[in-house]
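What follows is a single structure, written as structure tokens, with notes after it.
Missing here: one protein chain of the complex. Every other protein chain is in place.
Residue numbering begins at 1 within each chain, and the chains themselves are lettered A and B in the order written.
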Amino acid sequence: MPDQKVLSLAEVAGLLGLSLHGDGQRQVRGIGALDSAQADQLSFLANAKYRRLLAETQAGAVIVHPDLLAEAQAADDDRVILVSDNPYLAYAKASALFEPLEKPRAGVHPSAVVESDQVHPSASIGANCVIEAGAEIGEGTVIAPGTVIGRGSQIGKYSYLHANVTVYHGVSIGDECIIHSGVVIGGDGFGFAPSKDGWVKIHQLGGVRIGNRVEVGANSCIDRGALNDTVIGDGVIMDDFTMIAHNVEVGEGTAMAACNQVAGSAKIGKHCTLAGNVGVVGHIQIADGVHLTARSLVTKSIDQVGTYSSGGSPLMETARWRKNSARFGKLDELYRQVQALEKQLKKLHEDKS
Amino acid sequence: MPDQKVLSLAEVAGLLGLSLHGDGQRQVRGIGALDSAQADQLSFLANAKYRRLLAETQAGAVIVHPDLLAEAQAADDDRVILVSDNPYLAYAKASALFEPLEKPRAGVHPSAVVESDQVHPSASIGANCVIEAGAEIGEGTVIAPGTVIGRGSQIGKYSYLHANVTVYHGVSIGDECIIHSGVVIGGDGFGFAPSKDGWVKIHQLGGVRIGNRVEVGANSCIDRGALNDTVIGDGVIMDDFTMIAHNVEVGEGTAMAACNQVAGSAKIGKHCTLAGNVGVVGHIQIADGVHLTARSLVTKSIDQVGTYSSGGSPLMETARWRKNSARFGKLDELYRQVQALEKQLKKLHEDKS
Partner (left out) sequence: MPDQKVLSLAEVAGLLGLSLHGDGQRQVRGIGALDSAQADQLSFLANAKYRRLLAETQAGAVIVHPDLLAEAQAADDDRVILVSDNPYLAYAKASALFEPLEKPRAGVHPSAVVESDQVHPSASIGANCVIEAGAEIGEGTVIAPGTVIGRGSQIGKYSYLHANVTVYHGVSIGDECIIHSGVVIGGDGFGFAPSKDGWVKIHQLGGVRIGNRVEVGANSCIDRGALNDTVIGDGVIMDDFTMIAHNVEVGEGTAMAACNQVAGSAKIGKHCTLAGNVGVVGHIQIADGVHLTARSLVTKSIDQVGTYSSGGSPLMETARWRKNSARFGKLDELYRQVQALEKQLKKLHEDKS
């Protein structure tokens, strides 16, 4: 593990713009959850429902909401309290201060193969990377070992492509993006025309355009467009194993948990949140701000903001599930039976009166 | 982006065998959809229901069915019309003419590690590739940067393995195949015997055999067989994230959309079409020509051609879905209740008469 960072709480408070209550000279060397933090760690209380942990935690310092300052101080008068209107956001910002991963040195590793003259001198090109002709690597950007950047593709400023990423030709990636290992950007979309001699490949002539501050999780795929580009907006975050097919558009600020699967030409709005393993069929549109629950399959456009789901049953014992699942195939019949029963009963009542 | 290709429409018509109506000297530098094509682009009308776009498009040339020639000409007498009985197929063939990606030069990049003497001189071995001992690379085949070919594996003629592909030992890949980045071919199938000391690995002694003209999407996995080989037939096309377990057989011409998951020893017929994220359990067989809809799970063999599905509900608001999903666990009970109600009502009617 690289060296841990050590900071005084006065430094932390200053860098994060938080008010400090207690000994600012005290040092912390990392962040811990309230229930496991050590005396030399900073912690945070993001949700008031866990306030009882203030009395139990060993953390040397805690970030709390102003409403809980007195309670936090009362729990342990030796503890340092940092106050934030949004402790969870303050934690996120604090996490950057303790990131142990040092940015690699600027320059091109001697084992890298760089065929382009468009690599900024402040960029870092790692061991065994390949930067093909005409590719542009911006100021301060890191290309980690084994990553391949295709002909003429453009990577902006202060982005970080981790090891063993593959970027094809005709791709642009913006500033301050993070692309995790194993990601493939610009592979061919799945386009074929049937013919009597089998499938005829439709060459994918579009590219991929990724905005600024986008994060793409490990082993994800973002395919190039058939004619136009596949487009990922600014500030989009995607977890591992995200599948973005050709000509998809994802609006800015949308968050996609792991294993999402978006088929060709679908358009997802801005500031949507997709839970894990959501599927979206091709050529549909999803409005801004939509939330989709885990494993939903979106088969039609959604034009109203809201929370949507699809899927089957909750978890149950397998024997019970099998019995119920088998009845699924009778559901339409059952529905019709019940309607018929209602009519008959109504008739009986009428006959009686 | 690599340079765009520029072709005269006479060249396009000649290369594709289409009849030309209009100025053959006119040049086009790409293909666009009817609704976004520019005056220097070729377009196509694949589906007559979009014929109104003929009047609106800015495309300099359009491929149409003979039935629509007059209409296309009437819409804009300056436009060049190419006529094809199958405009979509003609578009697919045209897309190859405008592919900007140049084939890399023949020869071995000095940074590549080639331990085999079976690399054809017309093949191209990219930067930082590794070709292990005894591996054969055929005429005109491209192995892009960072790709590793295991001991003794065979790659045919005019195939293209993109960057950062991994091919284990004991794999054969045919002619004119395209393997996208991140694909792993020949990893171990998942085979273990339980024992009192934990799982004992079953070494996977089979290999993988892939036919000709197969395309495999990015980050897919095709595992090696336990005893016999895993087999992918000629002309199979697979999208990204395809999972092919050990000893699976996929028949020729079958098309698999993204995220398909085929478990061990399943046999999929010829010319099947699997939509996205279909699952197939192990040791079953699927007949030729079967179509499976998105997210279906195939748990039994299918011996009749047809279209099959499984799954849960359509998409709906989450609150409504939760309520309905909770009733799934009562489905068998509900079914029995309805049958009982029917009997009682029948009895009531009988009593009355």
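Just so we're on the same page, a contact is a pair of C-beta atoms (placed from the backbone, for glycine too) under 8 Å apart; a residue touches a chain by one contact, two chains touch by 3 or more.
Just so you know, these numbers come straight off a predicted model, no measurement behind them.
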Per the touch definition above, residue among A:Gly60, A:Gly182 or A:Gly225 touching the missing chain: A:Gly182
Candidate in contact with the missing chain, chosen from A:Ala10, A:Leu53 or A:Ala255: A:Ala255
For chain A, residues in touch with the removed chain: 1-2, 30-33, 36, 86, 88-89, 91-93, 95-96, 98-101, 109, 111, 126-128, 144-146, 162-164, 178, 180-182, 213, 215, 217-219, 234-235, 237, 239-241, 253, 255, 257-259, 276-277, 294-295, 311-319, 321-322, 325-326, 328-332, 334-335, 338, 341-342, 345, 348-349
For chain B, the residues touching the chain missing from this view: 111, 113, 128, 130, 132, 134, 146, 148, 150-152, 164, 166, 168-170, 182, 184, 187-188, 190-195, 198-205, 207, 219, 221, 223, 226-228, 241, 243, 245, 261, 263, 279, 281, 291, 293, 296-300, 302, 306-314, 316, 320-321, 323-324, 326-328, 330-331, 334, 337-338, 341, 344-345, 348
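FYI, only the chains that are shown with their structure count from here on.
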Distance from chain B to chain A - Cα centre to Cα centre, in angstrom: 26
